[in-house]
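As you look at this complex, bear in mind that one protein chain is not there, while each of the others sits in place.
Chain naming follows the written order as A, B, C, D, E, F and G, and within any one chain the residues start at number 1.
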Amino acid sequence: MPRVAILAGSKSDIPVLEPCLQTLSDLGIGHELHVMSAHRTPAKVQQFAASAADEGFEVIIAAAGMAAHLPGVIAAWTPLPVIGLPIGKPGMSGLDALLAIAQMPPGVPVACMAVNGAKNAALYAAAILALKHPTVSEALEVYRRKQAEG
Amino acid sequence: MPRVAILAGSKSDIPVLEPCLQTLSDLGIGHELHVMSAHRTPAKVQQFAASAADEGFEVIIAAAGMAAHLPGVIAAWTPLPVIGLPIGKPGMSGLDALLAIAQMPPGVPVACMAVNGAKNAALYAAAILALKHPTVSEALEVYRRKQAEG
Amino acid sequence: MPRVAILAGSKSDIPVLEPCLQTLSDLGIGHELHVMSAHRTPAKVQQFAASAADEGFEVIIAAAGMAAHLPGVIAAWTPLPVIGLPIGKPGMSGLDALLAIAQMPPGVPVACMAVNGAKNAALYAAAILALKHPTVSEALEVYRRKQAEG
Amino acid sequence: MPRVAILAGSKSDIPVLEPCLQTLSDLGIGHELHVMSAHRTPAKVQQFAASAADEGFEVIIAAAGMAAHLPGVIAAWTPLPVIGLPIGKPGMSGLDALLAIAQMPPGVPVACMAVNGAKNAALYAAAILALKHPTVSEALEVYRRKQAEG
Amino acid sequence: MPRVAILAGSKSDIPVLEPCLQTLSDLGIGHELHVMSAHRTPAKVQQFAASAADEGFEVIIAAAGMAAHLPGVIAAWTPLPVIGLPIGKPGMSGLDALLAIAQMPPGVPVACMAVNGAKNAALYAAAILALKHPTVSEALEVYRRKQAEG
Amino acid sequence: MPRVAILAGSKSDIPVLEPCLQTLSDLGIGHELHVMSAHRTPAKVQQFAASAADEGFEVIIAAAGMAAHLPGVIAAWTPLPVIGLPIGKPGMSGLDALLAIAQMPPGVPVACMAVNGAKNAALYAAAILALKHPTVSEALEVYRRKQAEG
Amino acid sequence: MPRVAILAGSKSDIPVLEPCLQTLSDLGIGHELHVMSAHRTPAKVQQFAASAADEGFEVIIAAAGMAAHLPGVIAAWTPLPVIGLPIGKPGMSGLDALLAIAQMPPGVPVACMAVNGAKNAALYAAAILALKHPTVSEALEVYRRKQAEG
Partner (left out) sequence: MPRVAILAGSKSDIPVLEPCLQTLSDLGIGHELHVMSAHRTPAKVQQFAASAADEGFEVIIAAAGMAAHLPGVIAAWTPLPVIGLPIGKPGMSGLDALLAIAQMPPGVPVACMAVNGAKNAALYAAAILALKHPTVSEALEVYRRKQAEG
């Protein structure tokens, strides 16, 4: 079964991630949620990112608010595709996190989703995995057909 | 050989895409460049998107400026992962295109890159393809190692 | 009787559209409300837009939030005048939708209203229809006179 | 022949309007260009707007930069549909003009185009006129078909 | 006694103006509050502005939200100093009104205050009137001294 | 003769002020230009502001870019009306200076002009002075009439 | 014991400063809180800043909202390192204060923290003091280790 790692920059981001977890479950994609901060726990972040491919993860979703370095730092340490989810905090409406994730410099990309767009982070992970895993491809096809119908 | 479709919303976007084409070539990833507009040639866009998977493409990179609907419209018609590249035009510095690509509503995701971040669009396509294609995985590993050294 | 189509990108946009529906009714302009998404139901959008003129609609009002592609996609498939209504969602205050509607590229225009400016969408539709339909012209004149008085 | 009034808030805006004039000519739509300022020549603006319908104009395109009041002031004095064209001046990239035109309060709408989107202002005027004038409808259809082909 | 006219673009702006009215009263400056809209009641606005100097007003405070044309339109019709007060409405946080008031084009200035900065509008009117009216000068001096103490 | 003080936050702002100086001259208003920085020369700023009224100045125009504290600091030390002119520097298009001048907190107002709106700073000073000085009032009336004609 | 001065631009900013006071206490750093306004009480601000070094303060934290001149004015009068804390007020989400603090012109720097980032203001003060005071260095090391663990 394909596996996705979901990383939250802080515990307070977990409720926003709920639709991401639910959608991955609906699509039959294995996932693990970890809380780690690019700033407060940099060693944990580095170790996780550097070993993620060997641990069998195929895609990493990283959610963070404000300066939102987590997705970019993860991407610096792993060749896996990283999906960045900007979290909107009071005070800047998430524009800060959006820019900190989307505006990655040349050489190390991150796929930026909408502010608080947790469901789409799961669906994009699924679209990536569907290239390789027929079960995900089928589940995603069903999901999109239902969505178009209803 | 894995194949990537690169779509430009207008001919004037092609020079910005140069580093994307070059990087894909450097990584040994097949690619085709097409010009089509979500607004001026919607039928062409729909047909391309709806048949892209059957045509053997595995990832689509779509570049557009201003209201930048091209990536989102492509994503509506294909299950393939779509990478959206916002193009900065005089008058709004690309913030319009960035928001029009990143802020996709729930259900149909697009991976937003930095404004004019053409090289990263290629590298993200490579990261996706590397999950399935060992040759891409190896080429990407070499690329990143050289980058870290130089 | 002139007829206006009102399209909402999602069910959650309907309450914002209330003043639009009410104002069209007050002016004696026929209207129909449909929910369809440029991303989740692209075929429905295309079919509706491509046949709208033949169905007897004369103006289309399309409301959407976030990346807000609905008005632009409709405009790509119909020669009818399209009025785009940006919906403000938490997280970006509607600036994302405003730019995604106003900043249409050359060749396919959309008339952008204010964020959540549902009443004005109806009044602009009326101003267009008034050129051709004397009853709308008279109703609009009365409406504006009352507005100036009260 | 249908007639469109094109108003520029200052002489320096005329070069930006060139594609608008050209497109109206291409579509066989009569037009007149006038320079007037909502601030420096308010009486001229009021008189023009208040008599525009009687003078036989059917649509008004008003272009202005910075605080960009011209379209809104025109719309206050005429029931005709007004198309507002924000002009980008150095110092704010046109965002000021875009907001000053798009964010009209309830009761008096203006159709906002993209910053410097002069061609689209003409095309939107044509879309409005096409409802009533078969010659414009045919010219617009040809224009869009050519655009889709080329 | 010096007199200030206070104009609100809509009735809903009156609560925001409360500190303005109170401060003018505290400083012994006569004032009148009128509601008028640059868009819905343009004739009323023009007449008021054109006769304000003859009516004995010396300063005009005009408050408006969204596209916020009221201060600029007033300034177009009177040589009196106009103080513009941007009102923050949900959806754009007042940045739209701020730009629509501050970014006046060359030839007709408006003095822009902070978003919802009603007290400062009164104090700026007082600073202007203090040049001519010793009683206002004295009252303002006392006000500022108390403010510095408390 | 009425006198206006014009303060530039740095020597590099002087060219932007040229239309301000010229317009004051055209209107027969005496003026003096001084360069002083709220940050680099705070004592000079304080002394100038605190004695400006006694020196016979009636209005102060203060121009500054970036964090643009000069107008606000001047206003803190003088009861005279202060006109703030935001200067656009590369890097932020003047939005930083605009907000730093317009968003003054309650108690000490500054009249914010447009970014680089030097001519309007002079005209607003004239509008203030015209309340007291008939010669300025007449000169301003002539200026506005010519402007409306030309 | 090292001492930090904490300045609030208005009483309403004190609740936002709570985490700053708490963190300084946790780290064993002496601190004093004073309320003073760069605009309403400029003499108090100047006197405080000019004598802060002699009074034994080593770092100054200054918090302010809106135009947020307090940190910059303090920095103009003291050679001590000044940490500026932008306070978010309704109406502009703190972007105004952030720019007014970060965009200081060449010659007089201020260290800008995040909007409402009170805890970080304390931690940055600690990082500065740790260079000189071993007790602060040790306390900060413990704090960061606990943070990384928990």
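One rule holds for everything that comes next: a residue touches a chain if its C-beta (ideal position, glycine included) is under 8 Å from a C-beta of that chain, and two chains touch if they have at least 3 such contacts.
Keep in mind that this is a model prediction, so the values were computed, not measured.
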Out of G:36, G:49, G:66 or G:80, the sole contact with the unshown chain comes from G:80
Check each of A:8, A:27, A:59 or A:75 against the chain that is not shown and name the one that touches it. A:75
Residue in contact with the excluded chain [from B:2, B:71, B:94 or B:109]: B:94
Where chain A meets the chain that is not shown, the residues are 9-10, 37-40, 42, 46, 64-69, 72-73, 75-77, 92, 95-97, 99-105, 107-108
Touch rule applied to chain G and the missing chain gives residues 19, 58-59, 79-83, 98, 102-115, 117, 119-121, 123-124, 127-132, 137, 140-141, 144, 147
What is the set of chain F residues that contact the non-displayed chain in the whole complex? 40-44, 66-67, 90-93
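Methods note: only the chains that are shown with their structure count from here on.
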For chain A paired with chain G, centre-to-centre distance based on mean C-alpha positions, whole Å: 35
Of all residues in chain C, which are in touch with two or more distinct other chains? 40, 66-67, 92-93, 95, 102-105, 107-108, 114-115, 147
